[in-house]
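The other protein chains are all here in position, but one chain of the complex has been omitted.
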Amino acid sequence: MRPRKERETPLEHVAAAEHHTHDHGHEEHLGFWRKYIFSVDHKVIGLQYGVTALLFLFFGFSLMMIMRWQLAHPGEPIAAVFFIAPMALIGVVVFFISGIKPSLSMLIGLLFLGMAGLVYYLTSGDERFPGGIMLPEFYNQLGAMHGTIMIFLGVVPLGVGAFGNFVVPLQIGAPDMAFPKLNMVSYWSYFVGGLTMLVSFFVPGGAANSGWTSYAPLSVIATTGQTMWIIGMVFLITSSLLGSVNFIVTIVQLRAKGLTFMRLPFFVWAQLVTSFLLLLAFPPLEAAAVLQLMDRVAGTSFFLPSGLVVSGQALQNAGGGSPILWQHLFWFLAHPEVYVLILPALGIVGEIIANNTRKPLWGYKSLVYSVIFLGFMSFIVWAHHMFLTGMGTTISTFFQTTTMIISIPSVIILTALIISLYGASIRFTVPMLFALAFLPMFGIGGLTGLPLGLAPPDIHLHDTYYVIGHFHYVVAPGTLFALFAGIYFWFPKIVGRTMNTRLGKIHFWGSFVAINFVFMPMFIQGLAGVSRRLYDGGQQYAHAQGVLYLNNVMSIAAWVLGAFQVVFIVNFFWSLKRGEKADTNPWHATTLDWQTPTPPPHGNFLHEPVVYRGPYEYSVPGKKSDYTPQNEPETSGQKA
Amino acid sequence: MQIPYTVTPRSDTGLFNGKLGIWLFLASEVMLFGALFSSYVLLRTGAPTWPRGWEELNIPLATLNTAILITSSVTMVMSWASLMMKDFNKFRRYMGSTILLAFGFLVVKAFEYGHKFELGHFPSTSNFFAVYFTMTGLHGLHVIGGIVVNSYLLGPGSKMWNTEPERFTNRVEIAGLYWHFVDLVWIFLFPSLYLL
Amino acid sequence: MHDLLGLPLDASTHGGDIDNMIVIVHWMMFILFIGWGAFFAYLLVRFRASKNPNADHDGVRSHMSSYVEGAIALFEVFLLIGFAFPLWAKRVNQFPAEKEAIIVRVVGEQYAWNVHYPGTDGVFGRTDVKLVTSENPLGLDRSDPFAKDDITTINQLNLPVGKPVIVRLSSKDVIHSFNLPLLRVKQDAIPGEVIRVWFQPTTTTAHIRETLTRTYSIAGGKAPAA
Partner (left out) sequence: MSDSSQSAEHDIDIKKHVRIYIIVFVTLLALTLITVAVSYLHLSIVPAVTVALVIATVKASLVACYFMHLISEKKLIYISLSFTAVFFIALMFLPLWHMSDNLTH
């Protein structure tokens, strides 16, 4: 056991940080490779996750831009410069933004240039764009990879890998994650998985093209890209499994003295439940991936029934398999996975709302219980994605009922977050703007989940743009906005400077307006019966001609949305070097992550923190300061 | 600050980090094999015909393998008990036997596979063989993983006994938990594939 | 609301029920969203820092919200029991008698729908995968006496108005979505399974054609109605 240190007030911590005379100082003098590449420090790993995930997000977005071009102008040659030039320009700007010396910006500038090259490759070539016109097969690749990249390589690594890694140990007062080496393996496994996905664009036949859902038998008879997809997924799953074990052990075992479960910041709770979802939901997909791999390379028939005739040829397989089996195994993961997308976002929003309302979160306990209940229920609703696979009355009754039940904790969580605003003193900081916007946006996404969760309406809405609209509202102006909020919020803790507020507000308002123009029309199209995954955007649909003009609206809005992201990217890199200096606790926050120097030293805390109270003691009556850090001893501060 | 509870248990949870970690990992393994068993049951109940295990597979060999794996579980737990009794030499003997038995298991398995191939039975032959090869193959990979871990603990990893005996004992316990789980999976695989 | 949502023309007997339910759910969604939205907007204005410089540590003390949440839960129960369960049961359990219905086999493939009518004898001829050729995509065994009068078409589903139809749906290769939006019919066609769907068209072809600006083909996974 560690020797017990004397209690100190947070102020003394700050003072000590300036001198930096601590005995563990030497550990920071690691070589470049150990410090930045094969680091075992959770903060560095969190940043590695963050940067990689943001780049993947951007790449997933670029794929989407190519798709949206096609949807708005089906059958017209693509104006590829339109995509490549801005990306290359961003690359150049970012490269030079911090002057000519090796730095993160330079590396990322180069990566953006690389991405521009990749997009050039993808928008040319006779296998993809003969005569500049997109082939339907390539549209399918884009769709499948956009979904896969956004979810598995973008949002989850950002929400769990980056924020979880960076923030959780700090918020619970731990020196690091419980298993630092394992943490490094998680990141590199993710990296290899991502690389595999990228490389798959270059194999014959291109990348996976059977949707992110990879339904059999289509996926089994698909080109080599699908094999790459499976292998990539196995790496990503391994990464998530190791990561989730690490998070759970860290949260359970490394909590600071006095930090009981009911004193944990809401974000930590969200990460804990998320980790359980990853831990127990991913293995079945891993099993399914192995089975699909066997079907593809060893000629088995797990997912192939007898008597298949593909392109006029009878398939020479043993048969007897079940396509539905794949769907069960896939959705057993993929439904919990959507809560993996939303829970860290809810956690971030909770932190930011508490901080910027200057009062505790309302109904902390009900928030915690709701999140646990949500996590539990999310394992038994999965077949609401499968109502139209031929479900009888009993099984559909079960899944409709569980789906309605799971909406209740979401309602409770959202309600509690809104009610938290009552009696507040709201500061409209940039992170707060994003966090506030999250609430109604998630509301729209969540509410539109209800008709989908009821089987009869799903007959009309399944596989239409209504579904696309539903989940993009939860993942894009929902989760993505929450992640932006988190970036603006924790940026000062990471680099010691705040991001520019004016640019931040431009980014917010621009994105907020544009993104609604991207996704709101999807409901209209969906209700009118326009199917998803159509490479021509529904041109052949006689009954939907009246809503097709919206394709253009959405595409233009998507480009405007993209343009406002440039503001973010510039702000991000500019602020790294030139942002306004921030002290250790610029937002006057209460949780432990803000009670340590910026950037936190190796080992995170100068002295073992001790916690005396709940996470959000803002505006405590009778106190002089409007915030009382979790580690401030009871006696001090009461001097008034 | 050092990472706490790597060796000694935390008082409120009663666990050291590795112990909780390995159990969580095993929980995920339960779901992995659970999915495979679920697939097996689904495919089998949906199939018009399905061979009984004894019609296609070699029960005596599999029984031998079951015995081998059970024995290796005992030697594994004994190797840990030896460390608890501070008898390092005994630990080495038991751990060595565990590894040898694991190799024995794989050798028997290889004979079984080889024989199946000679008869022209491949994973693609039928869903029965697809399930058989996939599940035993994945289990086999877990056996290989166990061999790697145990060999490390017997070889280079055992130096820790001299510096941090308690931590080393914990590691052996954790490796043991994994190894028993591999045994446990086989306890279900054996009847469901061979005897039913 | 029906028009506000822009649901397409409905040409089936059961479509009204589905549309109805969609409308009711959306009413609930709108009311909730407007209610919460208004409250939310009020809070943002009322409790901005410039107006309310000192936050109240406790905030709301009442438990009103629990009643609202309870009401939402109750409404969901009402939706389930009052609409979802019975409607679904009607779709999947209460099939019209086979004798009174028109029965058609529909088999999907990349990229066409093969339609198989049993002909005047009302019995489908034997089919076999081995007989599948490009001229005979269904693998119909023409030597089978029952097959003599069978009719097969591609991407054309011709049905009379006012008679129930039972489709026996399947697929030769991958999963396709059998989607007749104007008839409010959608069902996955899954290889290895034959799934029954039923509906009863209420509108004539001519009328549907009129409302459509174009006739449509089904290559993308659609079949023309009526």
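Residue numbering begins at 1 within each chain, and the chains themselves are lettered A, B and C in the order written.
Convention: a residue touches a chain if its C-beta (ideal position, glycine included) is under 8 Å from a C-beta of that chain, and two chains touch if they have at least 3 such contacts.
Being a predicted model, the structure only gives us computed values, none of them experimental.
Per the definition of touch given earlier, which of B:77, B:101 or B:154 contacts the omitted chain?
From the options B:77, B:101 or B:154, the contact with the absent chain belongs to B:77.
Suppose we count only contacts with the excluded chain; which residues of chain A make the list?
Considering the whole complex, chain A reaches the absent chain at 252, 276, 280-281, 284, 322, 324-325, 328, 332, 376, 379-380, 383, 386, 389-395, 398.
Which parts of chain B are in contact with the chain that was left out?
8-9, 13-16, 19-20, 23-24, 27, 30-31, 34-35, 37-38, 41-42, 45-46, 52-54, 59, 63, 66-67, 70-71, 73-74, 76-78, 81, 84-85, 166, 169-170, 173, 176-177, 180-181, 183-184, 187-188, 190-192, 194-196
List the chain C residues touching the unshown chain?
Where chain C meets the chain not shown: residues 92, 168, 193-197.
Everything below uses one rule, namely that only the chains that are shown with their structure count from here on.
When the C-alpha atoms of chain A and chain B are each averaged to a single point, how far apart are the two points in Å?
Centres of chain A and chain B (C-alpha means) sit 35 Å apart.
Take the average of all CA coordinates in chain A, do the same for chain C, and state the distance between these two points in whole angstrom.
A distance of 32 Å separates the two centres.
Starting from the mean Cα coordinates of chain B and chain C, work out the distance between those two points in Å.
Centres of chain B and chain C (C-alpha means) sit 48 Å apart.
Could you list the positions in chain A whose residues touch two or more of the other chains?
321-322
At which residue positions does chain C touch at least two other chains?
In chain C, no residue touches two or more other chains.
Okay, in this complex, where on chain A does chain C touch?
Going by the criterion above, the answer is residues 215, 217-218, 221, 305-312, 314, 319, 321-324, 357-360, 362, 388-393, 396-397, 400-401, 404, 407-408, 411-412, 414-416, 418-428, 436, 439-440, 443-444, 447-448, 450-451, 454-457, 459-463, 524, 527-529, 531, 534, 540-547, 618-621, 626.
Which positions of chain A touch chain B when the two form their complex?
Against chain B, chain A makes touches at 1-2, 24, 174-176, 178-180, 241, 244-246, 248-249, 252-254, 279-284, 286-288, 290-291, 294, 298-302, 317-318, 320-322, 325, 328-329, 332, 603-605, 608.
Which residues of chain C touch chain A in the complex?
So the residues of chain C touching chain A come out as 5-9, 17-19, 21-22, 25-26, 28-29, 32-33, 36-37, 39-40, 43-44, 47-49, 52-60, 65, 68-69, 72-73, 76-77, 79-80, 83-85, 87-89, 91-93, 109-110, 129-130, 132-134, 137, 139, 172-175, 177, 179, 181-182, 184-188, 190-193, 195, 211-217, 219-222.
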